[in-house]
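In this view, the complex is presented without one of its protein chains, the others remaining in place.
In this document, chain identifiers A, B and C correspond to the written order of the chains, with residue numbering beginning at 1 in each.
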Amino acid sequence: MFILKYIKEVYNGLKSLVVGLRRTLYYFSHHKEIITQQYPDNRDTLVFPDRFKGEVVMLHDDNNEHACTGCTACELACPNATIKIITKFDITPEGKKKKAIDKFVYHLELCTMCNLCVVACPTNAIKMAQTFEHSVFNRAELTKVLNKPASKIREGVE
Amino acid sequence: MWSFSKISKLIDSWLSVNFSSTWTMVIEMVIAGIAVITLFALLGLVLVLMERRVAAWIQIRLGPNRVGPGGMLQSLADTLKLLVKEGMTPDGADKFLFNLAPFIAMIVAMLLMAPIAFASNFQLWDLNIGVLYVTAISSLMVISILMAGWASNNKYSLMGAMRSGAQIVSYELSAGLSIMSIVVLSGSLNLNEIIQSQADGWWLFKGHIPVVIAFIIFIIAVTAETNRAPFDLAEAESELTAGFHTEYSGMKFALFFLAEYINVFIVCAIGATLFLGGWMPFHIGHWQAFNHVMDFIPSSIWFFGKTFFLIFLIMWFRWTFPRLRIDQLLDLEWKYLLPISMFNILLITLMAILGWHF
Amino acid sequence: MTIEALKEKITALFPAVTFEEGGQWPTVLVEPTDWHRMAGILRQNDALYFDYLFCLTCIDWKTHLTMVYHLDSTKYRHNLVVKVNLLKMNPAVETVSDIWQTANFHEREVYEMFGVNFLHHPDLRLLILPDGWEGKHPLLKDFEDPINMIKL
Partner (left out) sequence: MVEEIASTADGNIILNLGPQHPATHGVLHLVITINGETIQKVEPHLGYIHRSIEKMCESLTYRQFIYVTSRMDYLSSHINNHACALCVEKGLQIEIPSRSQVIRVLMDELTRIASHELWWGAMAMDLGAFTPFFHAFREREAINDIMEETCGARLTMNYMVPGGVMQDIHPNFQRRVKEFITLFKSKVSEYNELVTGNIIFQNRMKGVGNLSAADAISFGCTGPTARGSGVSCDIRKLYPYEIYEKLDFEEILESDGDSFARYMVRVREMSQSISIIEQLIDNIPEGDFQAKTKAVLKLPKGEFYQRVETARGDFGVYIVSEGGTTPYRIKYRSPGFSNLSALDHMARGSKLGDLVAMMGTLDLVIPDIDR
């Protein structure tokens, strides 16, 4: 019947609305469900997974030695020309010339964190760091030299 | 125990002792004006903060918590920001109407404040046709929206304004009819008398199911009238960017924003007055003991408590429901609300004549 | 329908086409003038019923352009690749947007990216490039943009 159908329609419509209202009231009254993280305040407790790709860094040990041979595998693997390796020639104690890196230039502003350079590196000299707050006022600061001053290649790394 | 009525009487008697009667009236008017404006600003701040809190908690967020203790000063900071922003007028706009529109919105909202009884014996203007006055003035709101939409020289604004026009004109009907049902029951257009008629229980409880239906229709209709979601078609962010106030910025926008919240407050105050007894404490029939206990709570707290409960209801709707489409909006009014409320008022009239309510 | 049967069927219907070897799907090479008529038959024929054009693109071979149409049949689930060789200067081919409506947008894309003129296209305007774009078509091999293109 027309009237009955009409009443049923109104009833079902209202019921569906009440169901929705009940759900939102639940969240209104249950503040434990809130999952917001208050970012700058929780900086100290912030834990990033160890694989998080923040920026490329070069690993140095206590003797200020790294494992980069300057083979440019990472430079070739990079899709955006983020990495530029400038090499020099060192004189070994035996008097032989040996190729080594002078500067490992890394353009953070071009980097897309694709991880291809880290995968390409044959000596595991570089890795991805978990830092993520990269904003600076001057763009030039984003161009970094990854090998530390006066660092040397570790003995035995070819 | 102090109450608003005592304070007002105190001021009145002090003034009449010290000044002539004309000056007393002038000073009282000035005080009333300042009080209304202060209430206005305060309500705006409180309601904006409340809206943001309600929204945040419903959306599993924290809400404003940076400015002031617990984010209490957030809306003050927002107001400051809006004050220092440039109020631009678009080149192609009708400059006079464009700048006039927000003020009309404000004036209408302020006018509506007059007959509301905030506490027992605390009212700006005890008008004997209070209900009629409120319904008449509240429909002026649409003029400011139409004005803003038309004068902005923006297609989104125009569409928003036209939508709002159609919407408010239609929903006025069912809002009016559900208000009428209380007028029929209490037999008066005076807001104070309506409140007095609820001394033995609120109409929502006294009036059986028909009044509950009238109350639901009233809430739906005033939500639509104040352009709140799910009936915010005049703004309709995802369709019309911001509807009628797309082109407004700075304080002109803030006035619209404020007027919206004040309107929400006023319609909720009217709803509380009509259905929930205004400042009248919760009374059950002639059970004196219980009624006396309830009377200990000041009447202003009753009034604001009820009003804020209704405001919460309207906010709760906003953050739960999706928006209606324009044709569905009109369908809802003309196919559902209007026939139901017509039938309902018939029932209530019958009930009032036969004295079937408590 | 197996690939062999499909090839036979197509050869029977269109004796003029040539098949290309290799590739995962049967590939036919069609003359530009024949293409529109053939497309209509491919779409309509009950045994072929290629109703779904899932990829339409162009390749710049420096000497000539090749239009590539990848066809699929939602009824029989067989695929066909149609190639149409076009001249490098003023390439033009009949549109197929009246047969497969999806071709409308894809042809507009190819039009601006490769400069292929689609005859009888209902709405051949720039879709992706900004209005008033002048100069070469970006996906051509000899396109140069000294300002925006970075050479590694």
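One rule holds in what follows: contacts are C-beta pairs under 8 Å (C-beta built on N, C-alpha and C of every residue); 3 or more make two chains touch, one makes a residue touch a chain.
Please read all numbers here as calculations on a predicted model, not as lab measurements.
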Query = In the intact complex, which of the presented chains make contact with the chain not displayed?
reply = A, B, C
Remark   = Of B:Phe40, B:Tyr171, B:Phe215 or B:Trp319, the residue touching the omitted chain is B:Trp319
Note = Of B:Leu15, B:Met110, B:Val134 or B:Met159, the residue that touches the missing chain is B:Met159
Note = Missing-chain contact among A:Leu59, A:Met128 or A:Leu142 belongs to A:Met128
Request  = Pick out the residues on chain C that sit against the missing chain.
outcome  = 22-25, 51-55, 57, 59-60, 68, 70, 74, 77, 100-102, 104-106, 109, 127-130, 138-139, 143, 151-152
Query = Of the residues in chain B, which ones touch the absent chain?
reply = 55, 58-61, 92, 153-156, 158-159, 163, 229-230, 232-233, 236-241, 319-328
Query = At which residues does chain A meet the chain that is not included here?
reply = 12-13, 16-17, 19-20, 22-24, 35, 48-49, 51-53, 77-79, 112-116, 119, 128
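In the analysis below, only the chains that are shown with their structure count from here on.
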Query = What whole-number Å value describes the gap between the mean CA coordinates of chain B and chain C?
reply = 63
Note = Residue set of chain B touching chain A in the complex reads 54, 57-62, 65, 316-317, 319-321, 336, 340
Key: Complex contact set, residues of chain A against chain B   = 10, 17, 20-21, 23-25, 27-29, 31, 33-36, 38
